[in-house]
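All protein chains but one are shown in place.
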Amino acid sequence: MSVGLNHYLFLAAVLFVLGLYAVITKKNAVTVLMGIELILNAANINFVAFSRYTDTDMDGQVFAIFVIVTAAAAAAVALAIVLNLYERLKSINLDEADSLSG
Amino acid sequence: MQDIMFYMFAALTIASAGVMVFSRSVIYSAVGLLFTFFGVAGIYVLLAADFVAVAQVMIYVGGILVLLLFGVMLSQRVTGVNMRTETLQTVPAAIVAVGVLFILFRVISKTEWLVKAKTTFEPTTAKLGTLLMTDYLIPFEIVSVLLLGALIGAAFIARKG
Amino acid sequence: MPVLSANHAVINALSILPTFSETLTNVLFMVLGAVIITGLAALLALVSVYLERKVSAHMQDRLGPMEVNTEIPILKNIGHGWAQTLADAFKLLLKEDIVPAAADKKLHLLAPFIVFAATLAAFAVLPFGRNLIPSDLNVGVFYLIAISSFVVVGIILAGWASNNKWSLLGAMRSAAQIVSFEIPASVSVLVVIMAVGSLNLGEIVEFQEGGIHRWLIWRFFPFNLLAFFIFFVASLAELNRAPFDLPEAESEIIAGFHTEYSGMKFAMFFLAEYANMFLVGVIISTLFLGGWSSPFGSFLNSAPFQVFWVFVKSFAIIFVHMWLRWTLPRVRVDQLMYTSWKVLTPFAFVSMLGVGLWMILIQ
Partner (left out) sequence: MDFSAVVQDNINSLLYFVPELILTGLILLLVVADLLLKEKHSPWMSIIALAGAVVVMFSVVGQYELGTRSIFNNMLVVDPFSLYFKLLFLASAIMVVFLSIGSIELAGRPVGEYFTLLMTLTLGMFLMASATNMLTIFVSIELVSIMSFVLATYLKTRRRSSEAGLKYAIYGAFSSGLMLYGISLLYGLTGTLNIYEIGEVLAGRDSHGLALVVSVIFIIAGFGYKIASVPFHFWSPDVYEGAPTPITAFLSVGPKAAGFAMLIRFFNVALATGGGGGSESWSATAGVDWPQLLAVISAATMTLGNLVALSQTNIKRLLAYSSIAHAGYALMGVVLLSEQGIHATMFYLVIYYMMNLGAFLVVIICQDIVGSERIEDYRGLAFRAPIPALAMGVFLFSLTGLPPTAGFIGKFYLFAGVIKAGTSFYWLAIVGLLNSVVALYYYARILKAMFFEKAGEEATSTLPVSPYYVTLLAVFAVPIIILGLYWAPLADLAHHSVGFLRAL
């Protein structure tokens, strides 16, 4: 069977689920961010694949570029916050960030 | 040929994403992520999105991954002892993950997408540039404000004192 | 698809054979291209290393390598220790590969491969002549900028895997330096892209054909000249070469990220460094100095001469790099960052704005 749209979508789904699993299970903030990046990549594969295989012109590719750019901005801010918290806590495990609870 | 390339890149992507997810060392996760990004870039090339592929490599590998690595290295002691990332709730998470995967597979295979045969391999760069300056002008400008704000914010937070 | 146009004849010959399927031909062809590029990169690196030794020797008024030679009759008479680099290479390859006990073995091995592979991958798009572009990508320039980010990751991993403070510090310095200087470099590349209206390296060169006065370095005077200068300085810094060789400042952090590397793995870093030098030479000559085109218009502009011009221009750039290395003192870290963020980056934007306004006003 030759590779078609569904193959790309399946690939994206697997990537999405791996990212989801990482977000749920990881304690380290940096690894959770990595899992989120996997989810974003999965969405982007969907966008680009739809843009290629369906009658939708280039909108999907444009969307993918915007996703990549905003992901970079969000990652920069999130990592700045991670490093700042590390300064206070000397740890970046999410469950040690527990002064807020109740 | 295209098919073989697809399976190669898909295998690379999923295998290295697996390394990222299941590895217990943050650095190994980062290396896994590196090859995932690379594999996804290859997938974009197969999808005739050359500009997106290169943007993926440039921003994800050159920007986000380097940032993540810096983050890991600055936040772990230089001796590298505390490099493990523990995992929690693996069993429920696995059940959720498999369930979601099952649903997504059903969605993908049952839905009739509006597939259209498109075989030409056109250059995309000029077209993307035109779209960004015409149809997508406003999102483009919003993103530039967003980048300015993120720059100010990240610099403010990372600054000492 | 990476296809060495020069080898079209070989490919055609192969594809005639009925036993070869198209796929197999393509694969074979890609492998062939890869082998040629690897060989070329290695060869160029060797030549550059020899040149560096000789140039430095002449700059500092000493002889440099004179002894190493062979018994092969014709080559014997060249002298000047021409085989020194070969001997170096053999020495490196045969040396014992030492991996520190505390190092992360897998990453320690992976890091040089990432750096080396990224350098080779960049070679795939270099235009050596009108029909001699291994892979004529539409996004060639952008690809070159993107692929260099792999080098950064490789360097960080090398520093990390060595499990040594000096290595890690050297790697962080190196990565920070490359990332910082990538910004002015990319913006000055944008100046060229704006002027030409294409990301394709071949088209950028074609835009400049027709003599030395059509080279981009003279266009939009003085904005492109400024961009050229910025790109040149930034490339020096991205190569971690003097006066920006802080990541390898021996007196501070020994040899930087490759402190703990020896033998074959060190050779890969070493080769990648010199191959990168050549790479930057070709990029600068393509972007600003007309690439393969002859400075005399159509005179001396046939296919073999195109390759000749690329090499002449690139080695001229490399020579200037070496010249600077052996004459200038090393800068301090804060001076380095100051140069990138407060001098080069603003001026790169000035240059971009200048070219943009110029183009609007002329239209």
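For clarity, chains are labelled A, B and C in written order, and residue numbers in each chain start from 1.
Operating definition for what follows: a contact is a pair of C-beta atoms (placed from the backbone, for glycine too) under 8 Å apart; a residue touches a chain by one contact, two chains touch by 3 or more.
What you see is a predicted model; the values in this text were computed from it and never measured.
The absent chain, not drawn in this view, touches the displayed chains A, B throughout the complex.
Residues of chain B that touch the chain left out of view are 103-104, 106-107, 110-111, 113-114, 130, 134-139, 142-143, 145-146, 148-150, 152-154, 156-157, 161. Although one chain is not displayed, chain A still touches it through residues 9, 12, 16, 19, 23, 29, 32-33, 36, 39-40, 42-44, 46-47, 49-50, 54-56, 59-60, 62-63, 66-67, 70, 73-75, 77-78, 81-82, 84-85, 88-89, 94, 97, 99-102.
Here is the rule we go by: only the chains that are shown with their structure count from here on.
Taking each chain's centre as the mean of its C-alpha atoms, chain B lies 28 Å from chain C. Centre-to-centre spacing of chain A and chain C amounts to 33 Å, using the average Cα coordinate of each chain.
Contacts with at least two other chains are made by no residue of chain A. Multi-chain contact residues of chain B (touching two or more other chains): 51, 55, 63, 70, 124. Contact residues of chain B toward chain C in the complex are 1, 4, 27-28, 31, 34, 50-51, 54-55, 57-58, 61-63, 65-66, 69-70, 73, 78-80, 123-125.
By the touch criterion given at the top, residues 2-11, 13-22, 24-28, 30-31, 33-35, 37-38, 41, 44-45, 48-56, 58, 61-62, 64-66, 68-77, 79-84, 86, 92-93, 95 of chain A touch chain B in their complex. On the side of chain C, the complex with chain B involves touching residues 22-23, 26, 104, 107, 110, 114, 137-139, 142-143, 145-150, 152-153, 156-157, 160, 163, 165, 168, 172, 175, 179, 182, 199.
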